[in-house]
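Apart from one protein chain that is not included, each protein chain of the complex appears where it belongs.
Right after this comes chain A.
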Amino acid sequence: MRFTSIVMSTESTHPTPELIEAMGKLADREIKAGRMLDTAGLMPLATGARVTIQDGKLSVVDGPFVEAKEVVGGYAIFELQSKEEAVALAVEFMQLHKDLMPGWEGTCEVRPYFEPGTEGICDPLAEARA
């Protein structure tokens, strides 16, 4: 099963060198264990853009944005056996933040990938493929 872990926090925070080192070690271990397929950090929101539909109107707005409370800072893609494993890895990852970056607040969201044949889930790309 494939999962992605998405880390979100307030934009102003920058990880401490200790945290960066510890996260690097964790990522290294996960790559060596063959579980992590991909990972990346994202540039600040100000460097991105948003394409929005609101009131039936489509608009493109370049960053920076006024109201950005939670911003995606990075993600990792895993190939695992169960959701429990994905959660255990997210807990380990967040524990590092708790230990090495006191005061930091944020979320690590764990999401399984859509897989063909998964019941009760709408496949947004089904029509495009057909």
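The rule is simple: contacts are C-beta pairs under 8 Å (C-beta built on N, C-alpha and C of every residue); 3 or more make two chains touch, one makes a residue touch a chain; residues count from 1.
Just so it is clear, contacts and distances are computed from a predicted model.
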| item | value |
| --- | --- |
| Omitted chain (choose from "Cation:proton antiporter subunit C", "Aspartate carbamoyltransferase", "RNA polymerase sigma factor (Sigma-70 family)" or "OprO/OprP family phosphate-selective porin") - UniProt protein name | "RNA polymerase sigma factor (Sigma-70 family)" |
| Residue, one of A:Val7, A:Val71 or A:Leu89, that touches the chain absent here | A:Leu89 |
| Hidden partner chain, residues of chain A it touches | 22, 25, 29, 31-35, 37-38, 77, 79, 81-82, 84-85, 87-89, 92, 95, 99, 115-117, 125, 128-129 |
